[in-house]
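Read the structure below first, then the notes.
Note that this complex is displayed minus one protein chain, with the remaining chains in position.
Letters A and B mark the chains in the order given here, with residues in each chain numbered from 1 onward.
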C-alpha cells in the first residue's frame, strides 16, 4: 500500500472513531477469528471494521505500539507465526518490500487464505503483481487479491457508494468465496475478476489518473493552442507588422477570451457529432446489429468529458467577458472616444438595429450558458443517478441540442454583418469565430435532417430491431434479440 | 425494453468491461443455472453480472452472433425450448412485440418463473402491461415484473445508489421470493409492489418525465408570461404610445432582467408560504393530528422544485445584470450624458445618500444570491444525504428565511424613495417590482408572528403531540401516537 495513502488516511480519521468498537463481552465464542498482518492505517481500520461486524481479530506485528492505537477488543501477538496459525484467513497489510520476511512463515501459512490488499506507488514498478509475488513466495497458501481499491478512511467511516465495490481475484474458488463472505458482511459488493493474473489490473486501479479524460484533454489543449497561435498572428503580429502597433498586452485577456469560446463551441459540437454520425450509419446500414467502428465507439465514450471541458471553457469565457468593463484598456478607450467626440463635435445617432443585435447576442449567450450549466449539474453522479432513463436522455439530448443551438446563434449574432465585410479577412484569413461555426453548423443541419418525420420513423424502427436488408424474414430475425 | 435505452447503453459500456467475467473453472457444479432469452444489451449485461455473482447462465437465442459478444463463461443455445427447460428461472429480455413467439414455448415454460424486464417506448401504448400480456400468453408460468428500472449500463458497471433499487411485482409469492434472492445476490435492494396488477405502474417508472417538476414549471412559465406582458405594456408600449419612442430592443435584456428577478422573488416566497400556512392551521386547529387539505399537501411536496426554479431565475438575473455595462445601449447613454454635461457646463454633486442606497442594494443582492446558491448546493442529493436531520432543517429553514429577507430587502432598496413618486405609476399601474414584493412581505410578516415566543411555544407543544381541545384527557390521548 502506498505510504501517502496511509498517511492521508491517518490525517482524516475522525478522533471519535476510536470508540467504534463493540464491547469485548459482545464477542460470542462462535465468532470467526481473522488475522491481520501489519498495524498501519489500513490494517487498523480494517480490524476496527471487522470487529464492528462481529468478527474477532488478532494482529500479528513485531512493533504493535509504534503507530497509532489499535482498535479495542483486538488481540495483538508479536509472535507472528502464532498469530498466523490461529486463523484460517490472513489479511496481509504490509508493504511489498517486506513480503520476503513472510517467507519464513511459509509452514504456518500453508493452506491459509492470504488476502493481499497492497498497492504500489507507481505503475510497472515491479515485474510481477504484488499478489503474484506473494503467491510465489508462499506457494502453499491461497492468495486472493482484494480490498486494494478501498482506503483506510472509507473502511473506517463506512463505505460510501462508489467505494462500496470490492474487486477480487485469485486462483482458488473456495478462497475467493471465503473473502467474498467477509466483504459482504462488511456491507460491500463483490466483483470477481477471475484468476490471480488479473491482480496487476486490480493493482493499477488506484493508480489510474483520469484515463477517460486524456483524449478530451489532449483535444482541448490542441484546439486551444492552434487557435491561440492563429489569432496571435492575425491580431497581434498583424497589428505590429502592418500598423506598427504593440498590442501584445491583449494576449492576457482579449486573445484568451477569443480562444475560450471558440474551443468551447467546437467541443460542444463534437459532443453531438458522433451521435449524428451513428444515426446516419444505422440508416445507411439499415440495421443496428452491426458494431460501430472503433474510433466512433471511443469517441462516444468520451462525450461526457468533452461536454464538461466545453463547459469549463465556456465558464472562462463568461468570466473574461464580465471583467471587460473594469479593464484599464477598455476604460481608456471609452474615455478617449468620448473626448474625441466632444473635440470634433460629432453627434452619433443611436442605432436601434445595432441595439437589437447586440442585446440578442448577449441574451442568446446567457441562455445558452444557463442551459450549459444545467447540463453540467445533471451530469453530477448523484443527480444523474436520481433521474429516470427518459429524464436523463431528455436533458442530455433535447436540452443539449438547444444549448448548441443557442450558442451557435450567439456566435452568428456576434458576427452580424461583418461576415461580408472584406476588412474582416486580414491577410486573407477568416476570423476565429467563423472557423468555430463550421462544426456546430454541420451538426445542427444533420440533426435537422434526422428529426424530419420520414427519417425519424425509419431510424426508430431500426433502433427497435427492424432490419432493412431481408424484408420477408424480418419478423423472425428480430425475435429474441 | 426500449430500443434507445439499449442503444445508449451499448455506447457507454467501457471497453474493458468485457473482461469482467470469472473463470469458467471457478463455476462449481452446485451453482444455480439461470436462463436469459434475448441477447440484446440488457440480456448481455444481465448475464455478465449474474456470472460475476456466481450463477451459471444459459442464453436462448436464435441469432446469438448478431449483436455484440456474449459474456465469456455463458452457454448459448439456439434451441430456445431446450434453454428454457434447463433452468427454473427465465429472464425475458426481448421486446414485447416478439412475445407472441414465446407462446410456442408454453409447455416448456410451465411452472417456471418468468422475469419480465421489458419497458415500452411510450406510456399507454398497449391496453395491458407487458408483464400481464406475458402472463396471459403463458398462463402456466409465474410471471414476475422486475429489473425494468435498471439500465444495461448500471448492471454492467455496478449499480450506483439510485439504481440500486429493484421494484418487483407478481402473483406468486414463491416466484417473487426466488427473484428477490437473485437480486439480493447482485447487490440490489428489493421493494415488493404487490401483485401483477402493479406491473403497469412499474413499466411507467422509466418513462416518467419530471412529474414533480410539472406544477412548479407551469407556475414559473405563467408568472413569467404574465409579468412579461405587463411590463411590455408598461414600458415598451407606453413609451411608443405616449412618447412615440421605439424602445422595443429593450425586450431582449432590460425587460428580461425585470421579469427574471420578479418571478424569482415570488417563487422563493411561495416556497415558504405553505409552511407558514400549515403552522397557522395547526395553531387554529390546536392539533397536529388532522391531515392538511390536499392542495396544501401538494404545494408542500413541490417546495424543493419551486426553490430550484427560483434559483435558476435568480442566476439569470445575475448574469443579465453583470452584462449591463458592456451593452451598446448603456455605453451610448453614458457617453451621451457625459457629453451633454460638458456642453451644458453642468456640475453634478456626488450624492452620499444615493451612494449608500445603491451600494447597499448591490450588497444585499449579492449576499442573498450567495445564500441562495448555498441552499441550492445543499439540495444536491449527495450533499443533503450527508447532513443530519437538524443540519438540513437549519439550512433549509433558517438560512432559507435569511435568503428571502436579503432578497426582499434588495428589492425594497431598489425601489428606494420611488415608491412615493407619482411618476412611477405610468397609466396608474404600479411597477413590477412593487407587485413582486407582496408575497414575500406577507410571508416574512407571518413568519415573524410565528417566532414570537408565545406563539412559538404553543406551536412546539402542538407539534410534539399536545392537543388543545380536551385538556383533562390530554396526556392519555397523546400516549402511543
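To be clear about the criterion, contacts are C-beta pairs under 8 Å (C-beta built on N, C-alpha and C of every residue); 3 or more make two chains touch, one makes a residue touch a chain.
What you see is a predicted model; the values in this text were computed from it and never measured.
Within the whole complex, the absent chain has one touching residue among A:209, A:349 or A:454, and that is A:209. Residue-wise, the contact with the chain that is not shown comes from B:301, picked out of B:106, B:301 or B:451.
Contact with the chain not shown here comes from a single listed residue; of B:56, B:112 or B:193, that residue is B:193.
Residues touching the missing chain, restricted to chain B, are 161-162, 165, 173, 176, 189-195, 278, 288-289, 291-292, 297-298, 300-301, 318, 321-322, 324-325, 334, 337-338, 341-342, 348, 350-352, 354-356, 358-360, 362-363, 366-367, 369-370, 373-374, 380-383, 385-386, 388-391, 393-394, 460, 463-465, 475-481 (touch as defined at the top). Residues of chain A in touch with the missing chain: 2-8, 11-12, 14-15, 19-23, 25-28, 37-40, 52-54, 60-63, 66-68, 80, 94-95, 97-98, 101, 121, 149, 151, 158, 160-163, 187, 205-210, 246, 248-250, 252-253, 256, 312, 315-316, 319-320, 322-323, 325-329, 331-332, 335, 338-339, 342-343, 380-383, 385.
Simple rule for what comes next: only the chains that are shown with their structure count from here on.
Mean C-alpha position of chain A lies 24 Å from that of chain B.
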